[in-house]
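Just one protein chain is left out here, and the rest sit where they should.
For chain A:
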Amino acid sequence: MTIEATQGTAEAVELITLTIDGVEVSVPKGTLVIRAAELIGVEIPRFCDHPLLEPVGACRQCLVEVPDAGNGRGMPKPQASCTLEVAPGMVVQTQVTSEVADKAQQGTMEFLLVNHPLDCPVCDKGGECPLQNQAMSHGRGESRFVETKRTFPKPINVSEQILLDRERCVLCARCTRFSEQIAGDPFIELLERGPQQQVGIADDQPFHSYFSGNTIQICPVGALTSADYRFRSRPFDLVSTPSVAEHDACGSAIRVDHRRGKVMRRLAGDDPEVNEEWITDKDRFGFTWTAQDDRLRTPLVRNEDGELEPASWPAALAAAARGLAAADGVGVLTGGHLTAEDAFAYSKLARVVLGTNDIDFRARAHSEEEAAFLAAHVAATRLTVTYRDLEKAGSVLLVGLEPEDEAGAIFLRLRKASRNGLTVRSIAAHASRGLTKMNGELVATVPGQEAAALDAVQLEADSVILVGERLATSPGAYSAALRLAERSGARLAWVPRRAGDRGAVETGCLPSLLPGGRPVADAEARADLAAAWGVESLPSRVGRDTTQIVEDAAKNRLGALVVGGVEVDDLPDPARAREAIEAAFVVSLEVRENEVTRAADVVLPVAPPVEKAGTFVTWEGRLRPFDAVLSLPASLPDLRVLAGIAEEMGHDLGFRTVAEARAAITETGPWDGQRTAAPDAPVPGAVKLGKGDVVLETWRQMIDDGRGQDGQDKYRATARPAVLRANAATLQAAGIEPGGSATISNKTGSATFPAEVADLPDGVVWVPANSGTNLRSINAGHGTVVQLSGGNA
């Protein structure tokens, strides 16, 4: 894959020259003195200051002397360097050269410690505490304060997950400012005054923010802790490994702290190009899923009695190879969680070993139009739209995408930009909380009618269109999005939900697409890839997609399935999928036991991301490689297992390690030939609704029943309640009172939620896709028509 090299053109920056501690330094206009000082290697102590938050000047720790403000006059009082912008000719003296500044800092430090408990030995922050560190570097060894400290009962819950020890708090307001300025969830606020000032919540409104964990990380003391990590370890016992979050397509940088082979916590990494310094609570707390009791530890093979029994790796690989070789056709379902290297291995196994293009990563609703869109517009492109581009765009149009729930880092970027004037618009059925927080405009649209809405939108050329994977259920929408981009000159990016989705596209886990964006139907592309792989030819027939693979396996028209990382209830028709895995010979590569492994003939345990190296590809097409955090020799990546199967079948995939696979991907390279034509599906007419029928708008809330969040009950308790939203008329027509029970149903089943009034069009209801009920288990999804009725089913 190619190198990322599309940084924007360098804009001319006006430089200001000033003198700090006798050292002349030139910095961009608008720089704060505290950061200009960092450039000459002087670290001014600070608490309330945070580069990504607006200056507040509250803690007064960063005081410096300004003998010349740049106008020849000195400032009479020491100045807070975190609120002071540089000026030409300004002279600043920090604690290094000014006794006044040094004494001011020592004085403030002493004041901060007046009411701070000396409980460092039992405090989670001890050892990584800015207050502790700076008290050592800028404070006096012993306090003169011998009087009575203020105390509070400890601790209090500001949410099920976040705990607050008020007496440790130095009232820097980083947490409250983060919540208000960054996340847009001002559920915590400073209350009371003077020494009684404290962070608190309203009685009936806990700190239920998807980004609440960031407040723990930016707290400069141990005032905020998580129920999850509190009292679990000391920072100096932990080993920190940088990694990449596996829960969405954002590629957020994280830091994984682990001890003796066990992950203790995860923190946000610092990547200005991607997630800045923030991650979602899902990225932070969602790591215990790999350590549940249902983790698969050993290969399993179905014996003659039909029972799964443990087997050795060689025996299991041989059994898998035998079954696959004997089968009349093999379909490969890879899900969306794989690393690019693993996805590449599935892709190559299918083409070279199994001789088929029957491979599809889309373990969800999908369409041919979507596959054509991905081939024409997404595959083998790199960084055509980046996070930074979102900030610079004139406007951003969201279609079938709810960033706050589905792509947290995008949401935070868009919210940041919207505070600086970016217009965000969303083609959706109602104004979600996320859209409201971005001060966005709703283009009210009935699910399924997105294509018509796109055709009606006018955009400027400096706009960005972000389309979500839900559009696969909205006929004509991808085609219309491409038309809109063509018509307006706006850039268009596809934002899938899962970390492995984009990598799967790039590595050809699609029936019509080979690695590097090579179209199966293009003989030249096939020949190019065959040459790169050193094989004579590649299967030329476009393969079956997920739905067809499931259907044909259920009807015994496909003898075997290789399934990696797929939940049955995510598939478009779970009932049919159950028939398929019963009927076919199934080789299942999974981290944890699930419906597929229980029905499989050979179960091969594979490593979760924390135990292997790999690469996730973000929605931007940015490569996010990471190393294994935990080194467990018995935990194998999918690609190693697939290489073993290939060898048993008499083939060589050409790689057995992640490093070799990476090299193989690079060697394969992207396709630079003719791209396939863009899809041009017709715009559908309006759906006629029968009596009692409603159209569903739905997506997965960030905190839901997904298995990647298992083991995190405290975190899950902060989820938004599962409710059904509809307008008053729609509820009334179904005889539902707001707050009462509302049930959606179809032939397959039903789901019940409390009803809530919202601004949806008539005949449309919104429900969460996997909170309480997985809608796919009743064959329902975005845009499907269901019956709405009052009460429980």
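Rule of thumb we're sticking to: a residue touches a chain if its C-beta (ideal position, glycine included) is under 8 Å from a C-beta of that chain, and two chains touch if they have at least 3 such contacts; residues count from 1.
In the analysis below, contacts and distances are computed from a predicted model.
Chemist: Between "Copper resistance protein B", "NADH-quinone oxidoreductase subunit F", "Dipeptide ABC transporter ATP-binding protein" or "Acyclic terpene utilisation N-terminal domain-containing protein", which matches the UniProt record of the unshown chain?
Modeler: In UniProt, the chain that is not shown appears as "NADH-quinone oxidoreductase subunit F".
Chemist: Kindly state which of the options A:G57, A:P242 or A:G394 is in contact with the chain not pictured.
Modeler: Missing-chain contact among the listed residues: A:G57.
Chemist: Among A:T31, A:T108 or A:S159, choose the residue that contacts the chain missing from this document, as touch is defined above.
Modeler: The missing chain is touched by A:T108.
Chemist: Out of A:E192, A:E304 or A:E536, point to the residue that touches the absent chain in the complete complex.
Modeler: Only one of A:E192, A:E304 or A:E536 touches the chain omitted from view, namely A:E192.
Chemist: Residues of chain A in contact with the chain that isn't shown?
Modeler: Contacting residues on chain A, toward the hidden partner: 55-61, 63, 76-78, 83, 103-104, 107-108, 110-112, 114-115, 144-145, 147-148, 150, 170-171, 189-190, 192-197.
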